[in-house]
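Up next, chain A:
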Amino acid sequence: MEVHMIILTGVLVTVAVYLLLSRNMIRMILGTAVLSHAVHLLLITMGGAAEGHVPLLGESDGPYVDALPQALILTAIVISFATTAFLLVLAYRTYEETGTDDLNYLRRVRRE
Partner candidate 1 sequence: MLVVLGVFFPFAAAGLIPLLYRLIPNRRIGWFVMAVPLVLFAGLLSIVPGIAAGKTANVTVPWIPDAGIDLAFHIDGLSMIFGLLITGVGSLVVLYSIHYLSERESLGHFYAYLLLFMGAMLGVVFSDNLMVLYAFWELTSISSFLLIAFWYHRKGSRYGARKSMLITVFGGIGMLAGFLMLYSMTGTFSIRETITLAPELSEQPLYLAAMILVMLGAFTKSAQFPFHIWLPDAMEAPTPVSAYLHSATMVKAGIYLIARFTPIFGGESTWFWTVSLIGIVTLLWGSFNAVKQNDLKALLAYSTISQLGLIMSLLGFGSAALAAGTDAEQVLLAQAGFAALFYMVNHSTFKGLLFMIVGIVDHELGTRDIRRLGGLMALMPVSFTLAVIGSFSMAGLPPFNGFLGKEMFFQAAVTVSSGNPFTADGAALLFPVVGWIASVFTFIYCMIIVYRTFLGPRQPEKVDRLPHEAPKGMLVSPAVLALFVVGIFFFPNLAGKYLIGPAMPAVFPTLAGKPGLVPHIQAWHGFNTPLLMTIGVIAAGIILFVTFRHWRLIYRFPPFRWNLDTVYRGLIGGMETGSTLITKRYMSGNLRDYFVYIYVFFLAAAGGSLFLKGAFKPDFRMETIAVYEVTFVLIMTFAALAMPFVKSRITATLLNGVLGYSIAIFFIFFRAPDLALTQTVIETVTTVLFLLCFHFLPDWKPERAPARTKIINGLIALGAGAVVTGFALTVKGYVVFDSISGYFEDSYTLAGGKNIVNAILGDFRAFDTMLEVVVLFIAGIGVYTLIVLKAKKGGGDIEGK
Partner candidate 2 sequence: MNKFRGTGGTGATAAQFLLNLFIAFLWMLLLDEDKFRVTTFAAGFIVGIFIVFFMHRFFGTQFYLRRMFAIVKLMFIFISELVKSSWSVIGQILSPKLTIRPGIFRYDTVLESEGEVTTLSLLLTLTPGSVVMEVTEDGRGLYIHAMDIESSKQALIVQLKNFEKAIMEVTR
């Protein structure tokens, strides 16, 4: 169950990096969002194959899948949510101030 997941991760990374390299802010931010999808998938894939039961004691007698990566991903998900939220708002504030959502033009924004 891993190989196709790994390839999928690769596809997601490719798309994310391509989006990241765009000039448009929203494209770039969507790129970061896809990046985090990719890494969450990667984390769970690297945690090992899904051979085992849901890590709920009492649901079954085990063996259970590795629960640690799940906990790590949970933390990672919340953190990437926090970051994305901030980045989004920063993007629109930047647009409001500079009048452009083109990252290429941001370099020309000189100090006032």
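Miscellaneous remarks
Here is the rule we go by: a contact is a pair of C-beta atoms (placed from the backbone, for glycine too) under 8 Å apart; a residue touches a chain by one contact, two chains touch by 3 or more; residues count from 1.
Selection rule, in plain terms: all candidates are chains of the complex that A comes from, given by their letters.
Worth saying up front: this structure is predicted, and the values here are computed from it rather than measured.
Candidates 1 or 2 all come from the same complex, and the one touching chain A there is 1.
The residues of chain A lying in touch with candidate 1 in their complex are 1-28, 30, 33-34, 37-38, 40-42, 44-58, 62, 64-68, 70-71, 73-75, 77-79, 81-86, 88-93, 95-97, 101, 103-104, 106-108.
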